[in-house]
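Omission of a single protein chain aside, the complex is shown with its protein chains in their original locations.
The block that comes next holds subunit A.
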Amino acid sequence: MTLQNFITLFAEQFDDTEMDLFTPQTNFKQLDEWSSLVALSVISMVDEEFDKQLTGAELRNANTIEELYRIIESK
């Protein structure tokens, strides 16, 4: 999966955040809408799209969307 595709899927887990706020460098935990519930949706999306288990610790360790993408790709 390309980074761009991942960003689109990542953005789909949010309801009210503008699409153009999602870039590789977006510090996603700073977004107003970020919450523990959105975190669970991201984990669920990664499971579905990559068939990989993204742990809570891995999610905590990533700051930008690109960092998160690299973590998943390296698994």
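By our rule, a residue touches a chain if its C-beta (ideal position, glycine included) is under 8 Å from a C-beta of that chain, and two chains touch if they have at least 3 such contacts; residues count from 1.
By our rule, contacts and distances are computed from a predicted model.
Here one chain is missing from view; checked against "ABC transporter permease", "Sigma-70 family RNA polymerase sigma factor", "ATP-binding protein" or "3-oxoacyl-[acyl-carrier-protein] synthase 3", UniProt names that protein "3-oxoacyl-[acyl-carrier-protein] synthase 3". Checked against the hidden chain, the listed residues A:Glu12, A:Glu33 or A:Asp47 yield one contact partner: A:Asp47. Mapped onto subunit A, the interface with the missing chain covers residues 36-37, 39-40, 43-44, 47-48, 52-57, 59.
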